[in-house]
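All protein chains of the complex are present and in place, except for one that has been dropped.
Showing chain A:
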């Protein structure tokens, strides 16, 4: 079909096509890629957070939803983005979990982490979240190292009219949003959503020693457009674009080293897709996306007068990605998927990289999978991705999985594979400097030489079942992972005198400093002297654990979703960080209870508990603790309108230690919400 004809088809609109209800073709809407794969059929452990759970949780930030996933931990701190970790290994930059929005990777090219609060997307835009709870480089390429989070937005063709969502709470919290949809009989389905929010995440916490710790108040505005045009019964064009813009007030009042400051962040994206559906299990998709992020965070340290030390974390980064994928069923026993992609990442961060230039790298990948059913109840799933990474070179991530159906609604699963995480631009290129004039006065983060990608060999055995007559879903698994070449930043020192030798304590010297390095006097006088943090491959370790989740639902009563994980990290002697073994709590529990009440009332309670643990690097110990959230809602207006008033109390047990017990206390929050459509 010519392009011209395709567009005529679209412009004609649906009315022109409604000639023969019985025999006209209908767009193939529910293709395999659009539908969530049942945990019973999936080759790996998958958790689905559906719309009902999202609403009942009362969470207003997307990262908080990950508390509902077995084995996951969420932390926030006052000096940067919140962080999500699966099975520990978490620090301030959650670069081991791949996060995607409708197939678009959103991890920042700079650190490889996800800037959760700057995502141009809100919880109200989400249809569901699908979480692959383990390494899956075979399907998602390098950096799908600890987990893959797929955020799936609501199709504009499932909404109509206009809606306002307003949340107002104590301590100046507000979150006002709108959603507007195009006419249902138009040729293009579109939705425009926007919101503006402010939240005090951290107040200045004064610890037992009287030390004042940083605060954080964020303000963000988000605008998001999603549009789809059904060009023919087979072809669909999609356009998504969004922007998030805002400020974060950070720092400590009166402090000379970390004074109050206003960080400015902005992120934009454009995502274009073309999808040709041949059948429910056969389609071709082509997608291109662009995203860029801009951060402006600068302040001065005046702790050492008369020195005025300028510091910043300014950066501009962008990613462009083009991908094509084709999947089909060859026969009832053979199914395959194949695809290819190319991605360019670029970053400019003068302080971080000690250059005003732009660093960039282009990587390409080939990926595919084959599912073979040699006998009726058995599926053999072979998959792999070959990625030519701009830093690490060619890497192949394979996966083998067996799925044996015990009954139509229960299955045993065995999967094993190898996944990689390549060093981020910071890890591979950092030379973070503090300059005064032409001199480099301090060197913080530095990239190591010839770093190898992190590698994990993983194996798991699982059981998933749906007991429909009981309204019960069950997911159990045990896993073992072996990690090598884990990348960590380690302290190193610069010799104060040329003849100085490292101490036998194991402290090491840094690589030679770049020209122009003239450390501050106070650094030379302090302890071991001037120091940096050097990224290096730093160790081998094993991780073993088990998880289960139970999802029980009874119409008219409500629903209970309970999950539990037990994790044990056994670090080798070559892992220098003593907190490493306890970077995963031995036990993580989450419970979401939803109860239908008479008179269109609905109550829900979330409970999230973990054992004592250590967040790594900027983080520290947090004690064993639990968090209770409560939500009470009443719907009103005509059924199906979605109109609702609700009251949400988060962390009703009081404030709790987050990320670093000595520095951060997360505040309770009470707010009311109104959801009104017309």
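The working rule: contacts are C-beta pairs under 8 Å (C-beta built on N, C-alpha and C of every residue); 3 or more make two chains touch, one makes a residue touch a chain; residues count from 1.
The rule we apply is simple: contacts and distances are computed from a predicted model.
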Protein name as given in UniProt for the chain not displayed, "ABC transporter substrate-binding protein", "Sulfur-oxidizing protein SoxY", "Acyl-CoA dehydrogenase" or "Transport permease protein": "ABC transporter substrate-binding protein"
Options A:32, A:436 or A:611, residue touching the unrepresented chain: A:32
Touching the absent chain when the full complex is considered, from A:155, A:542 or A:587: A:155
Contact with the hidden chain (one of A:281, A:320 or A:581): A:281
Which residue of A:103, A:558 or A:642 touches the chain not shown here: A:642
Contact partner of the left-out chain, one of A:219, A:233 or A:564: A:233
Chain A residues that touch the omitted chain in the full complex: 13-15, 17-30, 32, 34-38, 40-41, 51, 127, 154-155, 157-161, 183-187, 189, 230, 233, 279-281, 408-409, 466, 468-469, 638-642
